[in-house]
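All protein chains but one are shown at their positions in the complex.
A, B and C label the chains in the order they appear, each numbered from 1.
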Amino acid sequence: MAADDEENASVGFASDLGRTIAFSDGVFAIAITLLVLSIDVPDGFARKELGEFVRDEWPQFFAYFLSFAVIGRFWVSHHAQFAMLRVIDPRLVVINLVYLAFVCLIPYPTNLLGGFNESSVSVALYALVVGVASLLALVMIRYTRRHDLLVPVAAARAAASERALIVPPIVFLGSIPFAFVIPSQTPFIWLLLAVDGRFRRS
Amino acid sequence: MAADDEENASVGFASDLGRTIAFSDGVFAIAITLLVLSIDVPDGFARKELGEFVRDEWPQFFAYFLSFAVIGRFWVSHHAQFAMLRVIDPRLVVINLVYLAFVCLIPYPTNLLGGFNESSVSVALYALVVGVASLLALVMIRYTRRHDLLVPVAAARAAASERALIVPPIVFLGSIPFAFVIPSQTPFIWLLLAVDGRFRRS
Amino acid sequence: MAADDEENASVGFASDLGRTIAFSDGVFAIAITLLVLSIDVPDGFARKELGEFVRDEWPQFFAYFLSFAVIGRFWVSHHAQFAMLRVIDPRLVVINLVYLAFVCLIPYPTNLLGGFNESSVSVALYALVVGVASLLALVMIRYTRRHDLLVPVAAARAAASERALIVPPIVFLGSIPFAFVIPSQTPFIWLLLAVDGRFRRS
Partner (left out) sequence: MAADDEENASVGFASDLGRTIAFSDGVFAIAITLLVLSIDVPDGFARKELGEFVRDEWPQFFAYFLSFAVIGRFWVSHHAQFAMLRVIDPRLVVINLVYLAFVCLIPYPTNLLGGFNESSVSVALYALVVGVASLLALVMIRYTRRHDLLVPVAAARAAASERALIVPPIVFLGSIPFAFVIPSQTPFIWLLLAVDGRFRRS
């Protein structure tokens, strides 16, 4: 499904942009809601005291809220990007689907991270999946700017968004080597993004 | 993702309110539908008589219908709140996401409550998650009133809603100590809300 | 959450009907899609031949397609009912939520029926859940007719719908005693509805 071959296609007569936004919103809403399924009931729950339960489960709740913030942040950013579009072309539909494939995958590394938070594989896979998704968000904004798909008034704003969206893939993909050295501490690197104002305002 | 830092951002050119409502509705619809996954097939089901099945499973059905009513009630209330909005700002988008994170979490304590209805941890966690979600609903209505995001004609109505929305967090969070003394009876405290007219009309 | 107490409430300023339809459609779409989770990978799958696989799994595929047809049929019927509405009132919102609680529950008895198709409890529970949902569909159409919520031009059509919707609850609830005598044959009683023209056209 190389994007190159889709160039001449045109995917319907009307409302492509609206239906793509609605489909993407649906996917974000479902992916964010499926996160709860990654929290397991601990073995021997019935006999647990509160303190023991919290000690066993906090990595799962941490992973849940982390991924909720990540997917929520992707949704807000996707929302802002697609609100600037004048029109959509078939290649952007494909890039958007590849991007959504990585967003939808997030519940899996969330599950691993919540259950095995000291495993390098868990942490590296989480950083890889979120990093690739954020890289594809950057690819999308570049694509829409270069192929003149934006409403004219959004030009300056889109340029600023593109600059801001460079940060998250650097942070997530750049954290992968740390996952093999200090797995338990690597999530704190990701949390740096929460204090980066440029990212938040993209 | 402190709300303070989002102040100057503006999240897109158009239809933010509509897309936030559609996303929230999607999340409510999915969370309410995932509840059914918390009902487990009992061990040795194939050999069970009806009486034995009902005796084993009623806490799971009780938890299912309780959470369906809770999430359904949250949806009706969210619906009424967002119908009064004139405009949405980025900070409200963030508060709404944090609120939805707690709504989406409800299937997890529902699962615990259905499977371990005599455990203090189950009951306390259920009360905590629902209590925090209802507290955030109150925070949202206060925020929209104070930051002039409402249509002018809704002022009196929003004030009445805010007063009514004070009750549920008090009931749920206030029931947490009871969960450690009389766990099996604590859900009856929550059911008091069903007979509180002010809450229902908010 | 007795409907009686909701009488004086009014749930928002605008678009209640549209948002209720969108929410219901979301719930139908999710419930129908979750059915696939009720099909289990059989034990020892890796060593199975095709014939053995089909022999083990056919009750699960039967249950999947049966419930897909049932929920799909409920959706078409809900669709037709709500297309006739002029306006929605808060009590109808509540009846609709109770109806949806039973529609959303369908994946659970589907799971039991697919796994234990000779168990009386499976078959009776399936008939009960689908029967109550179809009874609530009847209650909704009666309610909208009596409380003048329909567009005037739909009166004759709604009366015909109400007559047709009497059949499914009779068939499903009436089949419950058979589940305790001839569980394996009871699903064939339900299939009679597929050849009843009046039901299909409601």
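One rule holds in what follows: a residue touches a chain if its C-beta (ideal position, glycine included) is under 8 Å from a C-beta of that chain, and two chains touch if they have at least 3 such contacts.
Worth saying up front: this structure is predicted, and the values here are computed from it rather than measured.
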item	value
Chains in view that touch the one left out, judged over the entire complex	A, C
Contact partner of the left-out chain, one of C:A83, C:I170 or C:L192	C:A83
Residue, one of A:V121, A:V153 or A:L191, that touches the chain absent here	A:V121
In chain A, positions touching the absent partner	1-2, 5-6, 8-9, 11-16, 19, 22-23, 26-27, 30-31, 34, 37, 90, 93, 97, 100-101, 104-105, 107-108, 111-112, 115-116, 119-121, 124, 180
Those residues of chain C which, in the complete complex, touch the missing chain	21-22, 25-26, 28-30, 32-37, 39, 41, 45-46, 48-50, 53, 64-65, 68-69, 72-73, 75-76, 79-80, 83-84, 151, 153-154, 194-195, 197, 200-201
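The rule is short, and it goes like this: only the chains that are shown with their structure count from here on.
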item	value
Topology of the chain contact graph, where touching chains are joined (line, ring, star, complete, other)	line
Turn needed to bring chain A onto chain B - CA fit, degrees, nearest 5	90
Whole-Å gap between the CA centroids of chain A and chain C	35
Chain A residues counted as touching two or more neighbouring chains	30
